[in-house]
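Only one protein chain is missing from this complex, and each of the others stays in its spot.
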Amino acid sequence: MTEPLTVGFVLDGLVALLLVGLVFRLLRTRHLFEAIMLYVAYGLTLALAWVRLGAPDIALAEAALGAGVTGALFLNAWHRMAVRAGADERLPMESDP
Amino acid sequence: MSVELMVNGLTVVLLVIGCFFFLAGTVGLLRFPDLYCRLHALTKADALGLGFVTAGVALQLGAWHEILLLAALWLLVLSAAATVCHILASEALAQGVEPIQAGAGRAGSMDSEVDASSAEDGSEGGDGARARRGVSP
Partner (left out) sequence: MTAFLLGVAIFLLANVAAGLVRVIRGPTQADRVVAAQLFGTTGVAILLVLSVAMDARPLRDVALIFALLAVVISVAFVKRGWVRAPGQPSRAEPSLPREEP
């Protein structure tokens, strides 16, 4: 009985590490599109964390609203910003490191 | 007892095969040189990896309607993966992202959609992209 608990602990630790790493990279990056995709991945990982915490209904809401709808809205807003930046060429949206 | 052991062993085998396909998909995503090759790797992981994992999980369930739900889930992911792969590839092709041709070396710049001028200069098969651009309405 103690072995599944240990494996579950490793899984929880990996989820937590992934969350912290994702947020760190998301806050540090200067590339806007990469930040949106990292946000979507963060929503998925956070839903996994809710599942591991025993709250599948919150995981459902997080996956559907937090990652899905918000990610699509971010993509829409990013497209408008990029089109506007391409119109007057002041903001280079694609500044790959 | 023996039947249960057999079902568990079959589940283990199916899950290991599914994990292998997911590993192949991830390695392909990281190592393949092109968007189209990466789409290929992604679709393999979507269809086969999730299919084997779903089969392995379905063996552990008792009720038939839950197995039916899993089958519907797999069919949904299968059709969605095929559709998404198709629209991504066709849109990339319509925008002049060059596929890497066999024997052509490193033809086609990876950043061709980001920077049009460098893609025009850097790609050796530029007229192919131009012809395709002329075709697209």
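Per-chain residue numbering starts at 1, and chain names A and B are given in the order in which the chains are listed.
Heads up, the rule we're going with is that a residue touches a chain if its C-beta (ideal position, glycine included) is under 8 Å from a C-beta of that chain, and two chains touch if they have at least 3 such contacts.
Small disclaimer: the values here were computed from a predicted structure and weren't measured.
For chain A, the residues touching the chain absent from view are 3-4, 7-8, 10-11, 14-15, 18, 21-22, 25, 29, 33-34, 37-38, 40-41, 44-45, 47-48, 51-52, 54, 56-57, 59-60, 63-64, 67-69, 71-72, 75-76, 78-80, 82-84, 86-88, 90, 93, 96.
Listed by residue number, the positions of chain B touching the unshown chain are 8, 11-12, 15, 18-19, 22-23, 25-26, 29-30, 35, 38-39, 42, 45-46, 49-50, 53-54, 57, 60-61, 66, 69-70, 73, 76-77, 80-81, 83-84, 87-88, 91-92, 94-97, 110-117, 119-120, 133, 136-137.
Rule of thumb we're sticking to: only the chains that are shown with their structure count from here on.
One simple way to say how far apart two chains are is to compare their mean CA positions; for chain A and chain B this gives 21 Å.
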